[in-house]
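Quick notes on the structure that follows.
Coming up: chain A.
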Amino acid sequence: MSDQVLQIRGLCVDYGVGADAVRAVRDVDLTLHRGEVLGLAGESGSGKSTLAYGLTRLLPPPGVVSGGQVIYHPADGPPVDVLTLSPAKLREFRWAETSIVFQGAMNSLNPVHKVSTQLLDVIRAHEPKSTAASRLARAKELLRLVGISADRLDSYPHQLSGGMRQRVMIAMALALEPQVVIMDEPTTALDVVMQRQILGQLAELRERLGFAVLFITHDLSLLVEFSDRIAIMYGGRIVEEAPAARLYAEPLHPYTEGLLHSFPALHGPRRELTGIPGSPPDLRAMPSGCAFHPRCPKAFDGCDEQVPVLGAPYVDDPARAVACRLHPAVAPLSR
Partner candidate 1 sequence: GDSPNANKKSGQAATVLSVGMPNGPQAENNNPFLTTSAAASLGYRWQIYEPLMMWNPVKPAEPFKPWLATKAEWSSDYKSVKVTIRENATWSDGQKVTAEDVAFTYNLVKKFPAINDQGVPYTDAVASGNEVTISMASPQFVNQQKVLWRVPIVPKHLWEKIADPASDPVKQPVGSGPYTLKSFTPASMTLAVRESGYWQNLPKVKELRYTSYTDNSAQTTALANGEAEWSFVFIPNYQTVFVAKDQKNHKMWAPPVLGIHGLYLNTTKKPFDDPTLRKAMNMVIDRADIFTTAEAGYFHPEVKSVTGLPSPAGDSFIAPEYKGQEHKVDVEGAKALLTGAGYKLDGNTLKDRSGKAVTIRLTDPAGWSDYQTSLEIVKGNLAKIGIAATIDKANQDAWFRNVEQGNFEATFRWTESGATPYDIYRTIMDGRVLKPIGTASPAGNFGRFDSKEATDALVSYANATDDATRATALATLQKIFVEQMPMIPVGADNIGGAYSTKNWVGWPDDSNPYGALQPTQPNAVDVVLHLKPANG
Partner candidate 2 sequence: MRFLLQRVAFYLFTAWAAITLNFFIPRMVPGDPVQSLISRNQGRISADAIASLRVLFGLDSDRSLWEQYVAYWGQLLRGDLGLSFTFFPAPVSEVIGSSLPWTVGLVGVTTIVSFLLGTALGVGAGWRRGSWIDGLLPATTFLSSIPYFWLGLVAIALFAGPGSFFPSSGGYEPGLVPAFDAYFIPSAIQHSILPAATILVSSMSGWILSMRNMMVTVASEDYITVAHAKGLSERRVALSYAARNALLPNVSGFALSLGFIVGGTLLVEIVFSYPGLGFQLFQAVGSKDYPLMQGIFLIITISVLVANLLADVAYLLLDPRTRKS
């Protein structure tokens, strides 16, 4: 219990209500442990961002959370269900406990306010008693943490490069030393050098501050390298979950396997790339049974009828879980 910081239970997220509703996230269970980096990957449109926004209740209309629980375990005190917080409580909770770095840093910073304003804003909102001087000192320190000189405080976002903006966002995310940082494709638009720089700094900071990261990307090679555990999403569900190295070495779900055979390697011998045939499912007309079965090379009778349940396939490896009838659960999920 002490080791879990965020538990997601049966989370369902819809776009729209009533007959028009589209279920983008289906019944997702996911646990984030203290201090770990949990990678979330999957096909585009599989609901990764929706999940991230949904659990923080930041989905824009017409998104609604239609079920489930998001339980947060603070360092001290009783667990809270984020989904039941009142707006005022939610505001208090946000950023202090979980912060978010969104995909486009250009759009995440308010273009008309200086970096300092936006950094100080969040500190003042949550620590109204702090003095202006202490806040400023803190802001400077934060920037230094992410490798930006303090004189950049007076810049406007447009005066910073994409990488710097992204780092400002990371600094801001760490301002209140939250327990959980959610990152939605924070480096997609950047080149690999910049990407590595940022991730390197992040890893270092995590070492120091000990927060947990939910890291969303579709760049599998990055995930394998950077995260401790990886969860794979397909069609709004988690289809596989495993420690990074294990997942890479031995994917269990056919979709994961397909993914791993879809990207070329930079080093070593050239290998055959098989890819995944077919196209992603339509959320409005999901295939019956396992959503992946129409594309699955290993599908067999019944895959189109029964929705496979996420379960641990090995008794000896409680950290692994997969939702595929090829690997029926043999042990309860250890949570």
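Definition applied: a contact is a pair of C-beta atoms (placed from the backbone, for glycine too) under 8 Å apart; a residue touches a chain by one contact, two chains touch by 3 or more; residues count from 1.
The set was built so that all candidates are chains of the complex that A comes from, given by their letters.
Remember, it's a predicted structure, so these values are computed and weren't measured experimentally.
By the touch rule above, chain A in this complex touches candidate 2 out of 1 or 2.
Contact residues on chain A toward candidate 2 in their complex (touch as defined above): 53, 56, 58, 60, 87, 90-96, 99-100, 102, 104, 107-113, 121-122, 125-126, 156, 158, 172.
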